[in-house]
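The other protein chains are all here in position, but one chain of the complex has been omitted.
And then chain A:
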Amino acid sequence: MTHADTADSHTDSHTGSHAGSHAEPHSFWTKYVWSQDHKVIAIQYSLTAIAVGLVALVLSNLMRLQLGFPGAVSFIDPASYYQYVTMHGMIMVIYLLTALFLGGFGNYLIPLMVGARDMVFPYLNMLSYWVYLLAVVVLMAGFFVPGGPTGAGWTLYPPQAILPGTPGTEWGIVLMLTSLVIFIVAATMGGLNYVTTVLQARARGMTLLRMPLTVWGIFVASILALLAFPALFVSGVMMLFDKLLGTSFFMPAIVSMGQTLEHSGGSPVLFQHLFWFFGHPEVYIVALPAFGIISDLISTHARKNIFGYRMMVWAIVAIGGLSFVVWAHHMYVSGMNPYFGYFFATTTLIIAVPTAIKVYNWILTLWRGDIHLTVPMLFAIAFISTFVIGGLTGLFLGNVSVDIPLSDTYFVVAHFHMVMGVSPILAIFGGIYHWYPKVTGRMLDETLGKVHFWVTFLGTYAIYFPMHYLGFLGMPRRYYAYEGYEFIPASAQTLNAFITVAALIVGVCQLVFLFNLAWSAFRGKPAGANPWGATTLEWQTPDTPPKHGNWGAELPVVHRWAYDYSVPGAERDFIPQNVPQSVSPSEAPDADPAAWEGHA
């Protein structure tokens, strides 16, 4: 490790002048509000994301009420239905999942897991949160302006997104696009910090290939965010100009309500290309951190090293790279050149290879493991199940000839909710149950956790499994009502009512989770420093919850990878990453070739 040693003196010389160097705050305001501490920022991000996610959850239940019991709720008219669809989608994808994974989990876990005192630029990190909050405020303002929020669908396709007839073309669409542009500024400031911290500020001995997979997932997702959000930024700016200045980037010549519009010569398909150049990597921006979290949860709670660590890392990197060359599989019916479909179907199917490697490795990690069915573990196993279902239907939709008849049906709704709605949210729940003891020092209540898990897990299957069937029946998505379509049998309505009841139960069940979060923070069982017996650095902090600067006087030194569980000959069934190799020679596997074989 001479290589690393020479680097150390170099690093230490400017460690003092950068991260963690900001003085420890003492007043309430600098400690909890204008905080530059990554842990406080993480909690701010998480709470904001959960709050805004609740709004989106309520919107989804309102939509389900209309679909299950048409007309039963008087204030849901077609316009507000479309507004709910749009706001639900955008909030869940961007303001909940992206913000919670990167701003929440990323902020909390990266410095702790790689052994840093803070992010490399804490002030920028603080700005990232406040700009994110501004984006949320601008978005929410849409509910209170004349005309309400935009109802263009979360993909905001022009020309309809900015033309009269779509709800919210007065103010809603402008606020939506402005909010997205602001969000991208926030995500860029955060993402720069996460990537630089992982690359440049790791503890001694924490090589890239010793990092926990959670960090790998968040790290690659942050890179994707930095490279994919620019496309959304540009399309957002261009559409704002189309709306406010009357330019024609995305607007072709149009006759609308008997009148020829001023626009001409623009390209609506250009927007779709830009949007999905962002939109597809976005799927992996929320999937990769989930992959990482699930890997660590499974390894920890099955007391077994992750199977094929290096392949898991390479799979994350490969998926990240491939995610930039599959975007037009969202556009098979857009009217683009059919040869594109051939190319994008091929790349889409190739992405299944590294993804399948990950799923097999999770299963093989569980294989003959000492599985503890804790609440985080239940969520992790549930994730594998929902992700496989969603992934397989993704293979259906990735093929042009299968996609075309299924396009814009409930099959698509079922697919993407399973793969990028339910799966990441299960990973988030698992992650929260897993790391909550470190954040607060107290355990979440296990009984409430299991109630929350079973209702949510079984509920999501009750909601989304029937939707696949409705999709095969040809039931189109995004419709306000389905009366009078002869090809849809009347029994579909029964199924819709069933789905709605399931959705309402799952929605209400989240109150159990919220109650648990609040109650356990004060009344939960004290957790101790390392309740799960985990190896990674965040569980080895001198204080729980970790104090300002994370590590007390001395930074940790890393001596091993993150997955030394059930090492033969070791006295406990885990060896933390900062335990030197020489502590007990008998636990070093290479002293005993037979043990090493079993370990690898």
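The rule is simple: a residue touches a chain if its C-beta (ideal position, glycine included) is under 8 Å from a C-beta of that chain, and two chains touch if they have at least 3 such contacts; residues count from 1.
Methods note: contacts and distances are computed from a predicted model.
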The complex's invisible chain, by UniProt name, from "PQQ-dependent sugar dehydrogenase", "Bb3-type cytochrome oxidase subunit IV", "Transglutaminase family protein" or "2Fe-2S iron-sulfur cluster binding domain-containing protein" | "Bb3-type cytochrome oxidase subunit IV"
Among A:Ala42, A:Leu62, A:Leu109 or A:Leu192, residue touching the chain not depicted = A:Leu192
Per the definition of touch given earlier, which of A:Phe241, A:Phe396 or A:Phe465 contacts the omitted chain?
-> A:Phe241
Among A:Met92, A:Ala186 or A:Ala203, contact with the omitted chain is made only by A:Ala203
Would you indicate which residue among A:Val55, A:Val120 or A:Val439 is in contact with the undisplayed chain?
-> A:Val120
Hidden partner chain, touching residue among A:Val137, A:Ile254 or A:Leu270 = A:Leu270
Listed residues A:Ala79, A:Leu226, A:Leu349 or A:Leu364, member touching the removed chain = A:Leu226
Mind pulling the chain A residues that touch the left-out chain?
-> 1, 3-4, 7-8, 10-11, 14, 17-19, 120-121, 188, 191-193, 195-196, 199-204, 206-210, 226-231, 233-235, 237-238, 241, 245-249, 252-253, 262, 264-267, 270, 273-274, 277, 305, 309-310, 559-561, 563-564, 567, 581, 588-591, 596, 599
